[in-house]
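Note that one protein chain of the assembly has been removed; the remaining protein chains are unaltered in position.
As written, the chains take the letters A and B, and residue 1 is the first residue of each chain.
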Amino acid sequence: MKTPRPIPHRTSRGLRGRLRCLMQAVWDHRLYYLMLLPAFAAVLIFSYFPMYGIQIAFKDYKGSLGFAASKWVGMKHFINFFNSYNCWTLIKNTFVLSLYSFLASFPIPIILALLLNEIRGRYKNFVQTVLYAPHFISLVVLVGMISTMLSPSIGSINTMIEMLGGKKIYFMSLPSAFRHIYVWSGVWQEMGWSAVIYIAALSAVDPQLHEAAIIDGASKLQRIWHINLPTILPTVVIMFILSAGSLASVGQEKVLLLQNDLNLDVSEVISTYVYKRGVLHANYSFSTAIGLLNNLVSILFLLGANWISKKATETSLF
Amino acid sequence: MTAIRDTAADRRFQIFCCIIVTILLLLAVYPLLYVCSASVSDPKLVASGKIILLPKGITLEGYRRVFQDNNILTGYLNTIFYTCFGTLINLLVTVPAGYALARTTLPGKKLFMTFFMLPMYFSGGLIPTFLLVNQLGLYNTRAVMLLIYAFSMYNCIICRTFFGSLPKELEEASIIDGCSPIQTFMKIVLPLSKALLGVMVLYFAVAHWNTYFSALLYLKDQSKFPLQLILRKILVLEESSADMLSSVGEEAAAAKFQLKELIKYSVIVVSSLPVLVLYPFLQKYFAQGVMIGSVKG
Partner (left out) sequence: MIGKKFALLLACVVIAVSVCGCNNNSPSSENGVSSAKSSSSAVSQETFTPSYPISKEKITVKGALIGEYNITEPRLSWETLEEVTNIHVDWEVIDKDAIAVFLASNNWPDFFEESLDNTYLADYGVTGGKFVNYQNYLQYMPNLQQAFADYSDAIKVVKETNGEIYQLPYIGNDCTAVTARMYYREDTLKNAGCEVPATADEFHDVLVKLKAYNNGAAPLAEDREQFLWASFGTGKNPDFEDDGTGKVVFNRVSDQYKLYLQYMNRLYSEGLLHQEYLTLDASTKLSLAQEGLTVFGHDGLAALSEDAFSSGKVELNQLAPLTSSYDDTRVVMGWRYCQPGGLSINSSSQYIPELCRMFDIMYSNKEVVSGTDVYSMLFHYGLEGTTWKWANSEHTQYELILPKELEEVKSFGTYMTDSWYYGGALGRFDLFANATTSTEGNNKARQQGFVKNLIPYQEKVAFPGNYLKFTEEEQAIIDDAYTTISSYVTEMKGKFITGVASIDTEWDNYINQINQMGLDEVLAAYQAAYDRWNA
């Protein structure tokens, strides 16, 4: 392929001129468009063709009538949700839980990756393999393990507390403990898996920079701060933005497993409420409507995080 | 260059790192050991919390029940098929797209980004997708498992980030030498992106390995079921028959209940072990210094 022609500067003013420039640029990049083609086709077919299903958020969907013939009800489901008795509690619970989860689980994999990077040899390989394994334990088993461990009668944690002279605590019943259990069990399970991407990013660190820094007398900590971190900064920022985009959604599976009668006022989140109302009674319109709401909020967070990153660093998603 | 020796402060720091990492390791390893122990222990002891680390009352009943199902072997084979070819398709679709989107000069880049990102947040739902799969004639075919998540925008963004951080001089050099974008991509960029490819393979392979819900919706023949779906069905089968019997008070419900608990753990071990073995093979791609000598000066 020939070298791409430099884009002409203002050879002719006006719309036709700019159109010519554009078409020239498009033609020059034609092979890049070819690389985008399979992705474009896959997304078009499998994501955009079914997208008409979103309309049921504004309808009373009946399976027998189908999408087109179901009755249009406008904002009924949204109004219904905001009129429900405890909708603001739900919203508060959702955001507190996901913010806490985010603040706890975002930095730890990064620190873990940086620390792992300093270790050499076989031990490092072994550690990496073991650390990401808890990711594969199913939620049901994880919650089962936690319940057993925290149980006053049969749990090991309470046995230890008693040995140290304290009184047994029924952790699972305490509303104040719910959020901590939810977040830290998540960190425990996912930190190794989330660290993988940062470990991979750290492989791009140039050893020559380190050698130069050592000659200049920098300590390990200084080297990590000034060399390793900036190298993986683009990755960190992108992961930050993408995680911000899922702040509004807390999945219902784990919450339902940890929920019990005594912690309902903090453990009932939007997704569990929607599950009980929408899915259990096959009320898809309602669950689609609230899902839509959730996603709109997620997009706002995404754009917000993107804007912050653009200002603070130079990397951003858009 | 001669190797630089660590200073004493550096060695102390390294030991400090080791200690922290070891603590985290013990924390992470504990659930694994627990699951392994629980999968071979007497279910009564597991239920009463007497299993802390080592197995007690060794029984292989859980594994026996899992492997009793003839479909386990086909499940493994199907999953290996879906994982290998699915990951391949994923790589072919997602990675080049990431490279193209990393081109700062690409006209319409923002448009494409928006086009790809919208479906991450807006989805038509299960029923329209199912109807589409039906219409395309993909229902109950193996192809649907490979195609339905062929593109992942999340991973594509990671690729884009990575490609964007490569030094521009490399590509400029190859263009001056007369390479087309595709040649540049394959001959120069890809060999430098081993770490990225390692992560992509891991993410995609694990996603395929763990998938069961698509199979639940779109596959009918048991001969096409992936491993996770078969294991889940075993679990649900045991659960539902135990629940059914216990509600009328069958004494066999007791045995079934505890077997069901045991099976939960055996299922995790059976389904996760192969994937855990994958990681050591990918680790060498995460080694440091893959880019040494590529850019001079």
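By our rule, contacts are C-beta pairs under 8 Å (C-beta built on N, C-alpha and C of every residue); 3 or more make two chains touch, one makes a residue touch a chain.
Because the structure is predicted, anything quoted here is derived from the model rather than measured.
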item	value
Residue of B:V29, B:I72 or B:L92 touching the missing chain in the full complex	B:L92
Contact residue for the chain not shown (choose from B:K56, B:R103 or B:K233)	B:K233
Residue of B:I23, B:L111, B:L126 or B:L273 in touch with the missing chain, whole complex considered	B:L126
Of B:I51, B:A97, B:M120 or B:L147, the one touching the omitted chain in the full complex	B:L147
Missing-partner contacts on chain B, residue numbers	43-44, 46-49, 85, 88-89, 92, 126-127, 130-131, 134-135, 137-143, 146-147, 186-187, 213, 216-217, 220, 233, 236-237, 240-241, 244-246, 248-254, 256-258, 261
Contacts of chain A with the absent chain, listed as residue ranges	62-66, 80, 84-86, 144, 147, 151-154, 170, 172-173, 260-262, 264-265, 268, 273, 276-277, 281-284
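Assume only the chains that are shown with their structure count from here on.
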item	value
Chain A and chain B, separation of their C-alpha mean positions in angstrom	16
Residues on chain B engaged by chain A in the complex (per definition of touch)	1, 4, 7, 9-10, 13-14, 17-18, 20-22, 24-25, 27-29, 31-32, 34-35, 48-50, 52, 92-94, 96-97, 99-101, 103, 105-108, 110, 112-113, 115-116, 119-125, 127-129, 131-132, 136, 147-151, 153-154, 156-158, 161-162, 164-165, 175-176, 178-182, 185, 194-196, 198-199, 202, 210, 264-265, 267-268, 271-272, 275-276, 279-280, 283, 285-292
Of all residues in chain A, those that touch chain B in their complex	1, 3-4, 22, 25-26, 29, 31-36, 38-40, 42-43, 45-54, 56, 63, 67, 112, 115-119, 123, 125, 127-134, 136-138, 140-142, 144-145, 148, 151, 153-156, 188-189, 191-192, 196-197, 199-208, 211, 214-215, 219-221, 234-235, 238, 242, 245, 284, 288, 292, 295-296, 298-299, 315, 317-318
